[in-house]
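Note that this complex is displayed minus one protein chain, with the remaining chains in position.
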Amino acid sequence: MANKSSAIVPSGAKPKPFVTPQRFLVYTVLTVCAVFFLFPLYIMIITSLKSIQEIQSGNIFIPTMTPTLDAWEKAWNSACTGLYCEGVKVGFWNSIKITVPSTIVSIIVASLTGYSMANWPFKFSEVFFTILLLSSFIPYVVMIYPLVIITRELGIYSTLPAVVLVHTIFGLPLLTLLFRNYFASLPAELFKAARVDGAGYWQIFFQVFAPMSVPIFTVAVILQVTGIWNDFLFGVIYAGPTNYPMTVQLNNIVNSAQGGKAYNVDMAATILTGLVPLAIYFFSGKYFVRGIAAGAVKG
Amino acid sequence: MHSVSVKNLTLKFGSAEVLKNLNLDVEEGEFIVLLGPSGCGKSTLLNCLAGLLELTEGQIHIKGKNVTWAEPSERGIGMVFQSYALYPQMTVRGNMSFGLKIAGLPKAEIAKRVERASEILQIGPLLDRKPGALSGGQRQRVAIGRALVREVDVFLFDEPLSNLDAKLRSELRVELKRLHNRLKNTMIYVTHDQIEALTLADRIAIMRGGIIQQLDAPQTIYNRPANLFVAGFIGSPAMNFIKGETVDGGKRFKFGDVSLDLAGYEGGAILDRPKAILGLRPEHLTMVDAAIPGHTIPAVVEIDEPMGADSLVWLLVEGRQMSVRVPVEHRPAPGKQVHLKVDIAKASLFDETNELRI
Amino acid sequence: MDRPNPLFRNLSSKLASLPMMLIVLGVFVGGTLWTVLFSFTNIKILPIFTPKQWMDGFVGLANYKRLFNSDRWMSCPAITKIGQESWQFKCTGAMPNMITYAILAIIIMISLGFLLAVMMDQKIRLEGMFRTIYLYPFALSFIVTGHVWAWIMSPEYGLQNAMRQMGWESFSFGWIADRNMVMYAIVIAGIWQGTGFVMALMLAGLRGIDEDIWKAAKVDGIPAWRTYLQIVLPMMKAVMVTTFVLVASGAVRIYDLVVALTDGGPGISSDVPSRYIYQNFSANLGQSLSASTVMLVSMAIVLIPWIRMEFGKKSQG
Partner (left out) sequence: MKAFTMAAVLAATVALPSVGMATDLEVTHWWTSGGEAAAVAEFAKAFDATGNKWVDGAIAGSGDVARPIIISRILGGNPMGATQLNPGKDADDLIAAGLMQDLTELAAAEDWANILRPASQLESCTVDGKVYCVPVNLHSAQWMWTNRKVFTDLGMEPPKNIDELIAAAPKLVEAGIQPLSMAQGWPVGLMVNDVLVAQAGVENFVKVYKDRDLAIAGGPEFGKIFETLANIRQYTPADKMVPQWNEAVGLVIQGKAAANIMGDWAGGEFAVANMVAGQDYDCLPGLGVTPVLNTGGDVFYFPKSADPAVTEAQLKMASTLVTKEVQVAFNLKKGSLPMRADVDLSAANDCMKKGLEILDGSTAVFPNDIQMIDRDSLNQINDLFTEFMANPDMPAADAQAKFVSIIEAAPK
């Protein structure tokens, strides 16, 4: 929608032509905050480029004069995660295998739920929505055993469908809230017009709403990919040993030291493991804000 | 057979009754305007007719068929919305043909209907554009076109011109009237703009609080408002109201020191009512210099508003404001003592207790 | 034509919501019921599910008694200072720690996020760069965040050490090892991770505000900061609600960050309910379940009326 995206341009005060004290203040604050936010990343990167001797003797804030990619190589290819010394790369494809279907299924379920809540309410739909919102406050860990039993009874325990189901379940409250707010913010008349045109539940969703909802789907994808990719516990419990995600290797590398802690390898492994969500943020940060603007603002 | 017939319609949102036991019959080819202040239930009623809201009680018949529980698309209606509600990702052609495609019409038929509607509305050159590239007036034409291609008997308009500027609005208003003359469809049109209502409607239904206050031809509504609300709502500037009483067996209306002769009043039996309200439209008063006992009201000129063709003069009568429409050359100076001659045949008299016209 | 059976009204909607309904009933309601019911049993390591097992293991309120007697969960000794009449309560334990964290995180994240968003909204240069910088920590897991910050804040290796090496001998930053300050150290890491996301939400909110508001405020001669605080902020209610739900639910469930950053230390001074629940999970499930019941009940008391108020009214389109 043209008028929607045009609302994305800054709405704040008009810029002054010259550097005023106010603008100076704005840039100062933004820069100071940026330093605070970049600091850990800086530490991670320079540490990953150092040798272990340098880390033990030196100052963690000072970059190395002799950067080396050894730690990266080791983290990806040969860091030991128990008996095997194959680095974090072994879990990479498993993480993809878990993340892709989990993201897709959870978003399909949540978007349809949000759409139903916003546009096709039925008896008790508000009650369900309330419980759903409350559920976002449940500590996940108490749900582990009931979900083990549920997936066992469904005959999917320790398979990909189980972990897809679990991510769908725990993604549902937040995503439904986002989608519901988004669909509620679309003009009600559009929905009515489509109904008069004879479009039903599915036709309106797929032919009218979905094409207009790219921003909110972008947000949902970003949130889910990040959350699922970074997950350790559900992957390890429900996905089955053949599908252990990358975070299992990361956990084994970071949470155990083999003959002195190899901080450089830890940091490299950390960055490598976080690379996929990081890349998504770097490349789609703009759409993220845009999507939220479309989804969370009204409602 | 009525084109549209609403029987005992009641709609509740929770405990709030939005429409109350409402009845409405619309004739074939008639242009009905639902008029009222916001929150009166006029759009709600339209949505009920379209099948977009589910009734609590009552029935809706369209062309003799009970469509109370039918889907919107099965009711033989087309609808045009205030915000146009065009599908942003589809071209104009896509917008117009969307419903037809869903209905499974053959391609040739769809093309033919789109062709015809775009010709009627003169939007042929726009067919391959997206709504974002259109002006407000063009969008509204497309929205009308989308209803047109359905080739239905009843068109529903939900404040279709409210988002347009004044000039476009009056242009499109005329066009709508032309369209109605050409198509002869039944049209039900919701607006809060009385000019639109008065110019377009065969009959106007004035609504308040979920109830139709009066359903009549525009002139009747204007001249013989059924109650105080209708009288006050219709007409700009609004009708002047004077509180007083009727005496002498309903022969005279008395307020303050003024006493008016009611002979010639067109209405029911006046009788003696201790609480009555006399309603006088500004154009039904004339300013005279000398008093005519029983027919004039003394007043002092406060200000005047010249409006081009005529001028609206505000006066003080017994401490209250009244307005009079006068030819522009008759503008009096402020502070001048004048007398207002009452045309009692065109006046309306209300009983203050039940607010009904006498 | 009769009124159709209400069961079939919006049938597609119901069908499409079926997975959600099954999840809500089967998992969230079911799991919560299981949690609440079996918190009254002596369930230890192996989870049990049947009514018979429930009856066999029923121990009444024993788990709750222990929970509330546990210093680790909550202890609020009253301190009287000599020569002072007033009593002071200083609560320690997992629950007060979480509440401290939640309050601070919510206040700081929302206000800092709003401030950053306002500044980002000044038609600045390099907006994309700043946005990415603020947002990227959200892409990292809490485990990573915890480890990196543990390192930065470690008095031995981190900031303190570095500053002293560079000649600032008296520099001291040892919050992470100070039982009175450790929760604030966790707040810092939490803010680092989540503020960018809040900023994005707020920025989105600001961009949704009608341009005319600015013109009106300018004509009225209202200074920009007042416009933001008194006019724009109240208009952003919806985004505030979403943000609050997000930040609050994250803060209440906080677990990974604490484990990675301090593992509850020093001692147990930075313990949080989720960690208590998790640790008991593999030793005394009953404790775990009763602790989460307490958490859920306190959440429900705070949230249900608010949710009803906030979302209930919009049921009619």
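Letters A, B and C mark the chains in the order given here, with residues in each chain numbered from 1 onward.
Keep in mind that, in the parts below, contacts are C-beta pairs under 8 Å (C-beta built on N, C-alpha and C of every residue); 3 or more make two chains touch, one makes a residue touch a chain.
Source: prediction; values computed, not measured.
Though it is not drawn, the left-out chain touches A, C in the full complex. Only one of C:Ser12, C:Thr100 or C:Ser269 touches the chain withheld from this view, namely C:Ser269.
Residues of chain A in contact with the chain left out of this view: 56, 80-84, 141, 144-145, 148-149, 151-153, 155, 157-159, 233, 236-238, 240-242, 244, 248, 251-261. Listed for chain C, the residues touching the missing chain in the whole complex are 44-47, 66, 70-72, 150, 154-156, 174, 176-179, 262-269, 278-284, 287.
Operating definition for what follows: only the chains that are shown with their structure count from here on.
The two chains most heavily joined by C-beta contacts are A-C. Of all the chains, the one whose CA centre sits at the greatest distance from that of chain C is B. Separating the centre of chain A from that of chain C, both taken as means of CA atoms, is a distance of 17 Å.
In this assembly, the C-alpha centroid of chain B lies 54 Å from the C-alpha centroid of chain C. Within chain C, contacts with two or more other chains are made by residues 9.
Residue positions of chain A with contacts to 2 or more other chains are absent.
Looking at the complex, you find that chain B touches chain A at residues 47, 50-52, 71-74, 77-79, 81-89, 98-99, 102-103, 132-133, 143, 146, 150, 158.
Residue ranges on chain A touching chain C, taken from their complex, read 7-15, 23, 26-27, 29-30, 33-34, 36-41, 43-44, 59-62, 109, 112-113, 115-117, 119-123, 125-126, 128-150, 168-169, 172, 174, 176-178, 181, 184, 188, 191, 200-202, 226, 230, 232, 247, 250-251, 254, 263, 266-267, 270, 273-274, 277-278, 280-282, 285-286, 288-290, 292-294, 296-299. Every residue of chain C that touches chain A in the complex is listed here, in rising order: 6, 9-10, 12-14, 16-17, 19-21, 23-24, 26-32, 34-35, 47, 49, 112, 115-116, 118-124, 127-128, 130-145, 147-149, 151-152, 157-159, 161-162, 165-166, 192, 195-196, 200-201, 203-209, 211, 214, 224, 236, 238-239, 241-243, 245-246, 248-249, 252-253, 255, 273-274, 277-278, 281, 288-289, 292, 295-296, 299-300, 303-304, 307-308, 311-312, 314-315, 317.
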